[in-house]
Every structure is written in structure tokens, then in C-alpha cells.
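Every protein chain but one is kept in place in this view of the complex.
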Amino acid sequence: MLLSFARGPGMQVAALIMVVGMFWRLAGILLLRRRAAHAAARNPFGARLLGGAVTVFTRTIPRRTFWPRVAPGVALSYVFHVGLFIILFGGAPHILIIHEIFGVSWPDLPKGVIVVASGLTLAALIALLVRRLTHPVLQLLSTADDFLSWLIVFLPVATGILLSGETVGGYGTLLALHILSVEALMIWLPFGKLMHVALVFAGRGVLGYNFARKGAAT
Amino acid sequence: MRDETVGDMLGRRGFSRRGLLKFAIAMTSSLALPPSLAPVMAANLAAARRQSVIWLSFQECTGCLETLLRTDSPTIAGLIFDFISLDYQESLMAAAGSAAELTLRQAVAANAGKYLLAIDGSIPVADGGVYSLTGGRTNVSMLQEFAPGAAAILAIGTCAAYGGIPKAFPNPTGAVGVEDVILDKPIVNIPGCPPIPEVLSGVLVYFVSFGRLPDLDDQKRPLAYFGTTIHDQCYRKPFYDQGKFAKSFDDEGARQGWCLFELGCKGPTTHNACASLKWNDGTSFPIESGHGCLGCSEPDFWDQEGGFYTSLAGGTGPGWRNAGIAAATGVALGAAAAIAARRKVP
Amino acid sequence: MKQYDFLGDDLVVNALLMEVADLLGGLIEQGRGGSIDLLGLPLSAKCMAAVEARLGDGEVSASLHVSGESVVRETAFAGVWWTRHADEAGRVTALLIEVAEVPEILRASLVDVRAGQLRLREMVAR
Partner (left out) sequence: MNDVAKALRGFVADVGPGVALSLEACVHCGQCAEACQFYVQTGDPRYTPIHKVELFKQSYDREIGPFAFAYKFFGLAPKLTAETLLEWQDLVYDSCNMCGRCSLICPMGIDIAELVERTRHGMFEAGLAPADFLGALAEKERATGSPFGLTSENFGTLLHEIGEKHGVAMRVDEVRADIVPTISSIDVKTYPGSMAAIAKILNHVGESWSFRTDGFDADNVSLTAGDRAGQDAITKSIVNAAIGCEAKILVMPECGHSYTEMRWEAANSFGRDLPFRVLQITELMAEMIQSGKLRVKKVTQTATYHDACQVSRRGGATAAPRVIMQALGVELRELEDAGAENWCCGGGGGVALIKRAQPLRDKAFALKQKQIEAAGAATVYTSCSGCRQTLEHGGKAAGWKVTVASLLELVADNLAP
């Protein structure tokens, strides 16, 4: 019963709330009054766009001079993010869903890779939580959103691991819990920190464009 | 005849105690009981009176009865009809009409409190249950009349257990399972559309041998047969583990006998013994013959999300049109917020 | 039950043979062995064959013709019997390793003996 709710109405409601929320937040940002930029740009429009686009990728890795001070945090964060992407886009069931929704599909990664990736992802998530609770800067910055968003990402990973191992409670219940936890994530995504899944590209792009306009390093 | 023991009856028919012991050994294995119980079961069976069974058919298609009878060779399971006395079964008995009615009354009176009440078919309760009558009487009233005198009730088939196909949306007749009508009797659900014959004989032998129903799970199904899912027992599971899936019903993967998960197989969420006991006397079971499991032994299997051919991993999203509307709503809300914000900026 | 192929068949086979040895202990000390229902265990075909091979053959092999064919075979270890029951359709209904002086199934039941005596007397009387 729980599973058919999760796969049916639950999925539809969560998806709609996510779409409404994301467009609401993006529109609320982008439709604010914009002051035209009249300062003479140092680069032509094309170069500025390229600057914006490039920054979306270059900001993924911090500049070398920052490495000594940010390596642990960044490393942990990427073990999590890369691990999550491997699971998401390499796991057979996920590719299946993507295929059913978007019609595109690609070969999946061997199960062993997914198991290792999910183990690392889970470990990284826990380490990141410990770091957020112990690092003085993060203690000061962290809000309820950070911890709620952490939990809402942790649950799908944890239930996913239990599900792939078909450990406790049988496939049906575990699959229902996994899908419900993903739906909770979809519902929360637009209203909290997870919105950075969209804002990170917009943020880096706008900064890259503006800095390229000034010919400044991005 | 009435007080003759099963043992005497079998002896009369030239069936040796050794044969009975062999039958008991087979049943203990099938019921996943410890082998040491076989002699005990054989002795109990020998000493038992033939168990009276009253079979009432309600809103059913007779598929459940067919599957129990349609064994091309008289296997051990067939012997079950020697241990029970099927005192009333509308399709099988010669009598009909008021004569049948009389037989039913007599059987119920003679075995008050001791007979097993076997039901197949769902019980329509809408509009006072008028959608299924036997001799002018609604099924629900008959069930309520004969349930109290039963030692236990066997809900045979997904219809009797959970309402089955008649209960599928929109369920015009208000079909329900036995457990929705009778709340105070030990009930064992033997779902399946139809159920596996060996499961019924296992349950009957257990009841006749030990005088009580076998261990049941939270949906009142015998754990011996419904404790694991088809997926757990499926011979194609190694392909599932290696991520080898058939993409269409006759592609290379399907011909290699790869897992049918992506073609909507509901094995992982369906509890039944098809993968081990198999069907038609062990010939095969749906997955072995190349089609995904439909999940027929699970409640509301007919109304499953996304239908039989949507994989368990998938689901039905809101659809692109609704997504578009949602996006527009989002933009409208965002615009409203932005306009409100602009008004605040001096 | 999952197929534990990857567990390494010899591990499973050894575990089973250890259990048979324990049952023999029970037979020797308390006169009561026991049986192992092989169908109930998640054994691969390879594993099943390995157990059978390791137990080997003994001096007795009995075949029964009652509601289908059954074979009771003593293994190379006295008191350890390999029993295979099949129904009239030839389907295996039980596969057991029985530890006993004599498996129960071979023993003639007194009820059958009495019936046999009656028939014998009737035959003679005619």
C-alpha cells in the first residue's frame, strides 16, 4: 500500500511541489529590478558569456593557493557529491527511471562500483555532519536548514543502500521508504539549501559574466 | 462411515502406512517444518477423523477451484481429498437447489464448531450485497451465518483474501475479502489468482495433523509459502544482481533469460511460492515462461501504480502538461513576490 | 532462500558434513540421530552433488514403489542414509540425509503387518 502511494500520488505531488517551488524561487530572484550596466566592458559580449560559462566549471575546483586551507572540506564534499552522482547516474534502477521520464538511457555501472560509491557517499555524509558540528566556522554559520537538508539527503542514500542489499523489511517496504525519502527531498529542495543544485550554476555564471566584463580573474 | 479414522479409510483403500509416512515427509518439507515432525504428522493423520470442509463460492470465477482439481496426474497433493470430507461444494456436488441447501444445513449441524469454512470469491457488500446471491440469499449474509460455526476459515484466492479483481477500481459491487466481514474468527488467507494447489493442501494437512492453522504473517498468509518474495526465490536473481535486464520481451536479454525487472516484473514486492513450488505440477511459473510476475497474490494487484509493465523503480509522474502548469504557477508566485519587493525599494 | 554459491561450496559442504557428524553423535549417545531436509537449504546444484559425492556409497540401497519412486541408500558412513522421494509424476518431493540405524520409511508399520497377517491367513484358508 505504502509503495503504491509512494510510486503514484506521492511522486506526482512531490514533483509538482518541486516544480512550483523552484520556478517560484527563481522567478522571485530574476524578476527583481535590474539596473542596466553602462560601464564600458573590457571584453565583448561573447567573451563575457564564455567567462560565465567557464566559471561554472572552474569554480568546481578551488584555486591552488587555497588548497592547503580548504582541502579537507572540499575533498569530503566531493567524495559525497561524486559518489552521489555515480549512484544516481550509474545505478541501473535510476537510469531506468530517467529513461521512463526522459526517454534517454545509457549503460549502467557494475553493481560493485555502485556499492563502493554508496559506501563512500554515506561515510562522507556522516563525516561532513561531524565537521559541521565541530568546526568553529561551521558551528557559527549552520542553521536548521543545513541540518534538515543534510538529513533529507542522508535518508535516500541510507534507504537506497538498505534497498540494494535487500536487508531488512523486504524489498517492498524498503523501496517505499526509499521513494518516500526522495519525495521528501523533492518537496524540500526549492525552499532550502538544496536549491543550490540550480543556484550554483546561476551564481557562478553571473559572477563569471560580471568579472569577465571587468576583465577580472574569475 | 462418519467416525472412521483416516488411517482406516486409507487402509481400506490399500494405502499403506509407509505411503502415508512418505506423504507426511513430503508435506513437512513443503511446509518447511523440521523433518522429525513427519512421523508425528503421519500418526496424527492416521488417527484423525476426516475433516469436514464446507466450501462456499461467492463472487468468483471458479478459477481457484479449477486449479485445485486440474492436476493431470494424481500427485500426492491429490490425496488431500482423502483426508477431508468436502461436505458442500456447489460446483462439485451432484445435488442442487433445495437438496443442496438441505445438505449444507445437515453438514453444518453435524460438524458445528469443527468444520473448516472454505471461501472462494470476494464478498460484495455494496447495496446490501445484492450483487451476488445464492438461492436468493446474499453472500455476505451466508458468510455471517456459517462463519460462527467454523473452526477456522480458509480464504482461498486473492478475491476471498483481499477482494481481488472484483475489488479493482471502481469496485461497483463493493467487493471485499473475508477478513473485512468476519473479524472474530481465525482466518488464513491463501492469496493468488489462482492460488497454488500445494499451498492449500499444505494448510489443510497442517490443520488436520496439528489441529490449528500454520504460522501466519501479518496479512494472515501461511509463512511457509508466503514468507519470502518471488524475487528472493527467483532463478533469474543472479542476473538482477549483475544488472542484466531484458529491455523488451524478445530482445537478446529476454532470450538469454535475463531479469524482467525493467519490463514491470513485480516479483520483488510479491509474496508467494511460485518460484519454488512452480505451477502445473512443477512445469514452470510466469517468470520462467518469460513474463514478469503480476503480483497476483498481493492486495489491489490490479490497480498497481503504472500498471503491469511499468517497472517497480518507475512510477507515474505528474505528466508534462501538469508540470507546465506547475511551472507557470511558480513563475506567477515568484512574480508576485518580485513585484511586492519592487514596491518596497525606494 | 538465496543461492550461496559465492560462499564457496566447500565451506557449505563441510558445514553440512559437520552437522551429520554431530547427528551421528546423538545416535551413538542417545540412540536418536535426526534428518537434514536438503530441499529446505539454499544449496546450489553443484553443492548438492558435492555433498552426495563426499558421503559416497555404502552397502545398502533400497528402492520403494509407493505413490511414486523413492530410493533410500546407505552412504559410506554406517547410519548415514541418503533418501530421495519422488511422486507419481517423478517430481522430487523430499531429499534427506537421515541419521538412524534404519530410516523410519523402511520399517514395516505394525498396522500394515496386521493387515498383511489377515490377508495371509485368508489366502491360506482359501
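By letter and in written order, the chains are A, B and C; residue numbering begins at 1 in each of them.
Heads up, the rule we're going with is that contacts are C-beta pairs under 8 Å (C-beta built on N, C-alpha and C of every residue); 3 or more make two chains touch, one makes a residue touch a chain.
These figures come from a predicted structure and were not determined experimentally.
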Displayed partners of the chain not shown (whole complex): A, B
Contact residue for the chain not shown (choose from A:G8, A:P62 or A:G169): A:P62
Contact set of chain A toward the excluded chain (per top definition): 24-25, 27-40, 42, 55-56, 59-60, 62-63, 65-66, 69-70, 73-74, 77, 132, 135-143, 146, 191, 193, 195-196, 199-200, 202-208, 210-211, 214-217
Residues from chain B at the interface with the omitted partner, ascending: 333-334, 337-338, 340-341, 344-346
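The definition used in the following text is that only the chains that are shown with their structure count from here on.
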Centre-to-centre distance between chain B and chain A (centres being mean Cα positions), rounded to whole Å: 44
Rounded Å distance between chain B and chain C, as computed from the means of their C-alpha atoms: 33
Residue list for chain B, restricted to those that touch at least two other chains: 232
For chain C, residues that touch 2 or more chains besides their own: none
Chain C residues within the chain B interface of the complex: 1-3, 34-37, 39-40, 64, 66-68, 70, 85, 87-89, 91, 93-94, 96, 98, 104-105, 108-109, 111-112, 115
In the complex with chain C, residue positions of chain B that touch it: 7, 11, 16-19, 21-23, 25-26, 28-30, 32, 34-36, 38-39, 46, 73-76, 79, 228, 232-233, 237-238, 281-282
Complex contact set, residues of chain A against chain B: 1, 3-4, 6-8, 11-12, 15-16, 19-33, 92-94, 96-97, 100-101, 108, 110-111, 166, 170-172, 175, 179
